[in-house]
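Following this message is one structure expressed as structure tokens.
Only a part of the assembly is drawn; its chains keep their places, and the rest are absent.
Going by the order they are written in, the chains are A, B, C and D; count residues from 1 in each one.
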Amino acid sequence: MDKNIQEVKLMKGNEALAESAIRAGIQAYFGYPITPQSEILEYFSRELPGRGKIVLQAESELAAINMIYGASGAGARVMTSSSSPGISLMQEGISYIASAQLPCLIVNVNRGGPGLGTIQPSQGDYMQAVKGGGHGDYHLIVLAPASVQEMADFVFDAFRLAEKYRNPAMILADGALGQMMEKVILPEEGSLPKRESKWATTGKTASRERNIITSLFIEPEKMERINFELQDKYKKLQDEVRFEEIETEDAEILLAAFGLAARVCQKAIELAREKGIKAGLIRPITLYPFPYKKIEKLADKASSFIVVEMNSGQMVEDVRLAVNGKCPVEFTGRMGGMIPSPDEVLAKIEEISKKINSLSTNEAGR
Amino acid sequence: MIKGTVVINKNICKGCELCIDACPQESLGLSGQINISGYRFAELIQDNCTGCINCAIVCPDAAITVYREPKAKAKT
Amino acid sequence: MQKAHEIIFAGFGGQGVLSMGQILAYAAMIENKEISWMPSYGPEMRGGTANCIVIVSPEKISSPIVNRFDSGVLLNQPSIEKFEHTIKPGGLLLYEESSIVNPPKRTDIEVLSIPAILEAQKLNKKQVANIILLGAFLEKRPLVKTENIISALKKVLPERHHHLIPVNESALSIGKKLAAEEAIETEKKK
Amino acid sequence: MEEVKLNGFELVYKKPSTLTETPFHYCPGCGHGIIHKILMEVIEETNIQDKVIGVAPVGCSVFAYNYMDIDMQEAAHGRASAVATGIKRVLPEKYVFSYQGDGDLAAIGTAETIHTVNRGENILIIFVNNAIYGMTGGQMAPTTLKGQITSTSPFGREMKSAGYPLKITELIAQLPGAYFVTRQSIHTANAIRKLKKAILKSFEYQKLNSGTCFIEVVSNCPSGWKLTPLESLKWMEENMFPYYPLGDLKVPQN
């Protein structure tokens, strides 16, 4: 397959992600159509059957996530994808998967909500993704790509982490990242080691005890032990924190943003620096685990944070938790499918920078 | 034979041609022009409409209104 | 050119506006430029109009969705209504002549009317009207080399349509010619 | 109909007053427009505009409430019949209908559909079967025919993996809660007249409180099928009718 040659391609985010998943060696995809990510199911429908892999259009997202449960429990590398309303329908199943500790990939190409909402790009599902939309104490590993290239790359990272920690992973993208075309170099097929799960239900051979996949532990003492296991795992996961820093060294004003919003911020920073304002950007790549420590450190130097999101301000809470009062944390964003423009962000930067200066001059005045 | 006629709202017509196909009199055809939505629209091409309303019934965009010569008048 | 160029292509579905944008994007890729191509997407049945935003830039592109454009290539009346006012002052607006009843009125931008459909019919290949417009656009804004547009076409068109490359080539040059003349015309008028 | 004259001619047909002025957003030749229009004709002629509540699905007809000049609710994908149940239970004197596509009713909404009818909810369910997911761009539906090509069955629907075209209406007809079950279409003026009669009957039956009325409308999707409107009707007759034969599946016993 010439697919393996490191050639630059021009691809849609959804298709780059799907092709990357094939190269990551998924054995099955279960999903249900929904804009703006149906291209993923459609790409697999064209490409997987020929390779002897499974693609199944389920009767619903609810069925799909439970097929994922079964297939992952049986030891296979599997994924599903959907967009906001469909992801909400999966919440019970996701809680089960997290509790039974089954590795898999769930892709949410976020659209504007709540409700049926709009199909335009949004980041309104941040809280659902990182704080647990389902019941009980669990966490997904959440990766937030900001380009078509990362849509492709993070599939490999997601499976690596999911299988290392026996935990479901989510790629939280948005409609724009899914629909847009950019240059991309696809990861090499076969570069991800095969999944191995001795605990999977593949048939009880004489040589071992039976394997059981369950999330039921009727005695609360037992259920609590399971929860301790999970919490330990989440602690360990802190080692996997990833983020990108842009011009943070000398930054007075620090933007914090993920995914597409971070790209808008990058532009805004350039504009701000042109105007002599020292702005920088911290972009969490893993939304869970969240880079609390890093942001806490940055807070020591920065005079203010501005969180920029395509929602009403969700990640801002995590930034505030990290900053813990060391400096003000402002927010600006758009909702319901709107994308903030670099100019809007710049305006906010200028506003805040004025505030800061007036403050400092006041102090100087004393 | 009863005389009828139709009025087609060219702005909402999408040129699907279902009315043309449904007309027993072959009274309808597509115009050469396009409307603001970029569709060629349907129009009367013969004066032999009987007001049978088939076209109006099949029109997915409810673009057609049908009129008919009153019986009385027809008789005279 | 040193800064990003942001273009809106818009028209009816079926007029090939999305592929116009893609061809330009491919060509820019060949020239190792940064590019983003962002299609309008909506519920299928809304059909009618389609558009895409193409950004060609020497450096990493921030937001693939912008609301104001350096250039617009508009193929129908609704697109004019929707996008005329979004062209930045000093920008360029190209439109397909035959489809437009009320032409654009702005004077702070360069407006060119191209009889692409007419010319395409002369080549008796209606489908290349969009390529004629692309040619015209490139005449005014040479973001990429013509030969790279051709190689891009080879990428975008499925093998079985490669015999159409020549007619597309002529379409391109026709477009360029028309744009050049049109431009002079408008000069004269002043 | 009130008398309007056009140079001495009498008005014999005009768009029903129960349709708003908003033009349909549907693709040219789409059956949804025809069904909307006929449904609203019945509402107008039976004078129940003030007594009817409709439920729109998620599907191309998601915007039905922009066109039907009646109180309406827009339900989550597949849940229209559950929403209709909620409405009817608290407003038993009103007429309630749901309008659903094949993906909505026969895939994600299968459980709600079956249990709504099994409870014999006194509502009308209009099931628009165009054998495809129109709104999302032409993916395979449960009703997609064997070998039919869609964006998620690019090599034609293949039984071994994707399963069989689901005749959900035949299942529905088995349920004691179903009072009137019929399959109609929109390929000719006469077919549309028949469909109108079925809708008319269903609203009359709803007064009897004796169970669910279920009307499948075999419809088209020119865009999804990649055919012209006229071709789509022909394709429908040749391919869909043999598998989804028109006619009544269950008529009131009395």
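Simple rule for what comes next: a residue touches a chain if its C-beta (ideal position, glycine included) is under 8 Å from a C-beta of that chain, and two chains touch if they have at least 3 such contacts.
Everything quoted here is computed from the prediction, not taken from an experiment.
Chain composition of the whole assembly in this file works out to A x2, B x2, C x2, D x2.
Here, only the chains that are shown with their structure count from here on.
Annotation: 41 Å between the Cα-based centres of chain C and chain D. Note on chain placement: the centre of chain B and the centre of chain D lie 26 Å apart, centres being C-alpha means. For the pair chain A and chain C, the distance between C-alpha centroids works out to 35 Å. Among the residues of chain C, those touching two or more other chains are numbered 43. Annotation for chain D: residues 26-27, 30, 32, 62, 135-137 touch two or more other chains.
Listing the residues of chain B that touch chain C in their complex gives 34, 36-38.
Chain contact summary for the complex, chain B toward chain D: residues 4-5, 7, 11-12, 14-18, 21-22, 39, 51, 53-54, 56-62, 64-70, 73. Looking at the complex, you find that chain C touches chain A at residues 22, 25-26, 29, 34-39, 41-43, 60-67.
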